[in-house]
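The other protein chains are all here in position, but one chain of the complex has been omitted.
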Amino acid sequence: MNPVVQVIRLAATAGESILVDNVCFDVWPGQVTALVGASGSGKTTSALALLGEHGNGVRLGGTVEVDGQVVVDRNGPTSAAAGVKGRVVAYMPQHPGSALNPARRIGATLRELERLHHPTENVVVEALRAAQLPSDPKTLKRFPHQFSGGQRQRIAMAQALTCRPKVLVLDEPSTGLDSITRLQLVSELEGLADGGLGILLLSHDLDLVRALASQVVVLSAGQVIDSGGPEVLAVAPELAPAGTTAAGKPLLKAMSLSASLRPRGRDPILHGVDLAVRPGHCIGIVGRSGSGKTTLARCVAGLHERYTGRLLLDDQSLPVLRKRSLEQNRRIQYVWQEVRGSFDERRPVDQQVARTAQRLRGLRHTEADAEAVATLARLGVSAITAGRPPSRLSGGELQRAALARAVLAHPDVLICDEITTALDDHGTALVVELLTELKDRGTALVWIGHDLGLVAAVSDHVLVIEAGRVIEQGPPATVMTEPKHDLTRRLVRAARIGHRPPDSPPVLTSSNDTRSEPRR
Amino acid sequence: MRSYAAQRAALALVQLAVLSVLVFVLTALLPGDAAEMRFTETLTPERISRMRTQLGLDQPALERFGHWFGNVLTGDLGTSLISGGPVADIIRHSVGATLVLTLATLAVVVPLAVVLGIVMGTRENGRLDRAITSVTLALSAIPDFVIAVLLVAVFSLKLGWLPATWVGGDLLASPALLILPVAVLFGRTVCLLSRQVRAGTISALQAEYVVQARRLGVPRRQLLLRHVLPNAAVPGVQELARTGDTLLGGVLVVEAIFAIPGFATALVDGVETRDVPVVQGLTLVLAVAALVINLAADLVCNRLVPRTELLR
Amino acid sequence: MKARLPLAGSVARLPLAVSAVLVVVPLLVAVFGPFVHLEAAPGLPYSSQGVLGTDGLGRDVLQLLLSGGRTALGMAFGAVLIAYIVGGLIGLTAASTRHRWLDEALIRPLDVLLPLPSLLVISVVAVGWRASALAITFAVAMVNVPTVARLVRAAALDAASSPVVEALRMQRESWFGIHLGYVGRAVLGPVAADIGTRITLAVFLVASVNFLGLGLSPTAPDWAVSVSRNREGLLLQPWAVLAPAFMLVSFTLGFNLLADRLVHRSRRLVEVAR
Partner (left out) sequence: GSGGEAAAQPRQGGRLRAVYAGGGAKEVLDPHVQSLFVDIARHKAMYEKLVELGPDLKPVPRLAEKWEHDAQATTWRFTLRDATFHDGKKLTSEDVLYSLARIADPAVPERVAQSSLATLDLRRSKAIDARTVELVLSAPNAEFPALLAGIGTQIVRDGFKDPTKPIGTGAFRFVSFDAGRSLVASRYDDYWDEPARIEELHILSAESEARANAVQGGQAEYANDMTATFARTAEAGKTVRIVAAKASTMQAFVMKVDRPPFDNPDVRMAFKLLADRQRLVDVVLAGRGAVGNDLFGKGYQYYPADLPQRERNVEEAKALLKKAGVLNQEIEFLTADASAGFVEAATLFAEQVAEAGVKLKVTTGSSQTYAKDLLTKGAIGNHRSGAMPIPQYITDRLLTKSPFNVTHWRRPAFDSGFAAAQVLTDETARSTKYGELQQTLRDDGGIIAWGHPDYLVAVSAKVQGVAAVPPNTLDSGRFDKVWLA
């Protein structure tokens, strides 16, 4: 059997800078080849070369041979590249949802691709089946916005499959997925590979790679530093769950908290959630995407005003943010999930961070600046980087700046909403270190995350939320090892991909996806 | 969807009712009344006041408005205070010319603007893009009455190629009558529209879904027609709906210069002669048209790109 | 109204200097022209006496040109200024209020006004307060208020409901800090893009009103009035029409080109910053 894709000494340069250099890998039919590496290491650049595609001002070199045709040679993309697109290589971009044309019914696009590539066969139905979607006319008549996020991802997959390519390139398919959805993805991909498709997987999610790939190529700064079977990846250390330690009076209490989207309780999101955090304690909140975690956090932070129930800080009633006193404001701080939106585009990041200390702790300008720079440095963000406007910072850097902004208030309760999603292991470690120190000084933490291992490692008590209700809670050790609720069990089991093969095949019906109800 | 339509319709009814009151107040604020406007050197003041009584203008304003409003609810727009003829007739007479003019303009402008916009958008900042932008920009910068005066001077009076006025002309016999008026209205509209289409094309071309379609092997022509055009048309359609009012301002100038007996002229005449029922009727028709056009534009946009949010 | 896509997408191709000259000449004439007095003996209608000949009343066209810009441009600028003061205030208040009813009370009436033909408003004002520059200015301003208010509100609302404002509140930033420091600056962009087109539109509208004889007195030296009144003599003495027309076109053309350039520049800056 021959590899369907051969990449030999691929190079990509943009002016002076070298983006990718001397990269070699093969893709075999029926197998998954994974390109792994930190953000910016050249994964996307390498993969797009299979289509002869490159960014503005980027030059390609080396050789890329796809299905016996040379698409890239020493002089860059060849004329054969156009023939490869779709028919041989299908590329799924990082956020497939946005790759669907909002103006066209999904059927129209699928049929169009069918006419283009396989006019005589009925590939659409087949592709939909492979992507686990119904193929009835009603579904085909819907527009992309009438599907849930998970379904949209599968539609993009169906589009790629309609071309019936020999190679499927998947760019970061697991970003933002909860563990159950991620598990579904694994089994979908396995099925496709079994059908003889060659898959190129680009990811920094090592667990996913471990579960799927038969070849792994590790990139770093545009160069291959290691390649071989999955064994080249170090086995992830099992994070030991932290035990319950500190005791004392609860610092923050929420009692039968219910929240809704619209006034007077219409469109409820949360239903009677109780919650208590002690000083120096960390409470972890997990749950599937869209279960209401952020809403709960925003209620506590005083940002979500449409709620009923009681919030107590030190046994004193806690109003919404607008009505909080300076002290109450300082004592509870929130770190945004979508960090980029929470920074003002027009001011340097360090100034925005320092402002907290000025406004909430009355520090002078220079003192505040110094403290901001120090905190950012601890988190691995240099002063030079932080002096830029937010648009020039990477997602990971911005995430840490947002944490610093909240920490500068010296809060008593710190709410962290998925603050490590854009971080690599090193960054995560720096964050955990800072938070542990805060905990030791008596700060209470509310930690929201979908990485169950990390949650278990940081928190003293875990809440599992589903559709706005707490369905299970307890010490992380208990919740992780003896989950009582069915969903918790599935979450835990699904989280273990790459560690140990799942003991039973996951359930793939779309009703398990809380976001899969078609929206109109 | 149905509740949306009902909501829009209810809002529209309220808008129309408030608008009627507003127009009535506006015209009531004007000095003089219709009887006075009929004053000529041969009518004595005593006869004028008798006419005022006959026209019912001596009744309190509120009563007159109530009377008018009640009639409108039954579908009767009343009679003109000046000519004594039914307002509906006046509207029917004047709407035709303006409609022909506007439709003819749109028939020229819309296809051209779409083509130009797409050409410009696909060649962003290229030489062609710059050339078209400069030309349309320059066209749109010339006030319509200046264009009109110059066009008439050159093409009708100097060269004698085209008719300069609708007086004595018959549109059916000589469609050339339309050329100059349309040419005047053409410049600004084509500029506004083509630039919206251009912007739409550029953003659609950069959109992830177009890039993705190209990656899946969709050829360029098909890409432009099926994937780019519908998305690029949305800002254009919205602009078109908004242009209505501006276009009407331009139409007045054109109607005045080419002596076209149209809507805008009738409206201004109505105001000048204090013919309140005529002004009310014309405004009502205009407002209904504006509301319908906006609703249609929203629906079309929603049809083109279904995610467009309907309410605002 | 949603923030308009910036009208201009591309760089003005003419060199900056040309567009600047196009704008500045009519502006200078408008501002300083009225102070210049030429010694021109009255002549016969449409004669070629003097630099640019005479108009239909035997007046010197050059002298008229110098005194006619003040109303032609001043009324438009005044109207846009008033529209922005009134509309901007309404829009900002509506966007920043926490009381939904206040927002509704401010914005709903504008919704109702939107289908009111501007033509009607202007002709009523023009007929009612004939020949008053102030009245026409106000009418043109009032016609623009609803759109300006909605534009400002939409832009401000986007900013005011963004997480940035929440973050600023979490930092206990003052009301002024938030509204002038962030929301106001966010509104500035769309407003700057809008002001360019709005001023040219206002120039057009004012000029059209004057042209149609609904505005200033027919013997006023205003550029648009001159074009209107002298077009009859276009073939006898073209300068009486062409000179004022050129001034108007020069201003709007230059202004359009400049606005186009500015909008493009600001967009490029944003793109570079990304």
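Chains here go by letter, A, B and C, matching the order in which they are written, and residues are numbered from 1 within each.
To be clear about the criterion, a residue touches a chain if its C-beta (ideal position, glycine included) is under 8 Å from a C-beta of that chain, and two chains touch if they have at least 3 such contacts.
Since we're looking at a predicted model, the values are computed, not measured.
In the full assembly, the chain not pictured is in contact with B, C, by the touch criterion defined above.
Checked against the hidden chain, the listed residues C:50, C:74 or C:218 yield one contact partner: C:218. Which of B:163, B:200, B:217 or B:230 touches the hidden chain is settled by the complete complex: it is B:163. Only one of the listed residues, B:257, B:276 or B:290, touches the absent chain: B:257. One chain of the complex is left out; on subunit C, the residues touching it are 42, 44-46, 56-58, 127, 130-131, 213, 217-219, 231-233, 235-236. In the full complex, the hidden chain is touched by subunit B at residues 31-32, 36-45, 47-48, 50-51, 54, 80, 82-83, 85, 90, 93, 152, 156-157, 160, 163-169, 256-259, 261, 265, 269-270, 272-273, 275, 278.
Definition applied: only the chains that are shown with their structure count from here on.
Among the inter-chain contacts, the highest number of C-beta pairs connects B-C. Inter-chain centre distance (subunit B to subunit C, centres taken as mean C-alpha positions): 21 Å.
Shown for subunit B are the residues that touch two or more other chains, of which there are none.
Counting partner chains per residue, subunit C shows two or more touched chains at no residue at all.
Residues of subunit C touching subunit B in their complex: 1-2, 5-14, 111-121, 123-124, 127-128, 200-201, 203-205, 207-208, 211-212, 214, 224, 227-228, 231, 234-235, 241, 245, 248-249, 252-253, 255-257, 260.
On the side of subunit B, the complex with subunit A involves touching residues 207-219, 222, 226-227, 230-231, 304-307. By the touch criterion stated above, subunit A contacts subunit C in their complex at residues 301, 303, 321-322, 326, 329-330, 333-334, 336, 338, 341-346, 355-356, 359-360, 389, 391-392, 405-406, 409.
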